[in-house]
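Omission of a single protein chain aside, the complex is shown with its protein chains in their original locations.
Our next item is chain A:
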């Protein structure tokens, strides 16, 4: 029964562009394409939320519409506040691009961010360290760890900026954090691992984001990321401290959020409740 997967047809006008959009990933919620905006020389990311045939059509439209608008609102607000996230270029929440005026799914076009996601950076770094850590002397080892620590600190700072702007991400994982490749005139760092941690930290995928200034929501954001790093990047986990540090310095409300984070950790529903 495992038929080859075919993504659903693209809504207009993307079914008729040249070059055609290139499918990058399909998440649970939507499909991400690389396309262009206005001119083929300006790359853009296109997120399509196709309709879900298993859902009741009314419920489906309501959810899709709500979510794409929510995502766009958060992004525009963050851009205004100077947080590094992809800018919104265009969107269609009514799904007018369907065939014969049918519901075609909603879409959101965003600025293209050129660079790797942090998950890949950390994975490469950890793989290299696992293989070669023994060949490094103490100073080099220290230097390598320091680079990752600095990266985590920058991430913490960026998340702090996000929260300060009154938005919570809702799904912070290292797959949703990117490093924008530095422009050519900055000097590339030379490291034994060959894994660069340079670049501006950019947060992406605001599909589950919402506008909230509550410590609880902010703390849960951090807790989700903490758990994600713990399960996917065991070697970097001890450096979580740095991320918290970067976050603490980012804005004034951070201290109360971090206090709340301790409560969230304590009641953490994944905690064993024996006895």
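Methods note: contacts are C-beta pairs under 8 Å (C-beta built on N, C-alpha and C of every residue); 3 or more make two chains touch, one makes a residue touch a chain; residues count from 1.
Here is the rule we use: contacts and distances are computed from a predicted model.
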item: Omitted chain, identified by the protein name its UniProt record gives, among "Signal peptidase complex subunit 3", "N(6)-L-threonylcarbamoyladenine synthase", "Protein wntless homolog" or "Ubiquitin-related modifier 1"; value: "N(6)-L-threonylcarbamoyladenine synthase"
item: Candidate in contact with the missing chain, chosen from A:71, A:92, A:171 or A:215; value: A:171
item: Listed residues A:150, A:208, A:240 or A:258, member touching the removed chain; value: A:208
item: Of A:24, A:42 or A:59, the residue in touch with the unshown chain; value: A:59
item: Chain A, residues in touch with the chain not shown (by the definition above); value: 1-5, 28, 52-56, 58-59, 62-63, 170-171, 208, 224, 269-270, 272-275
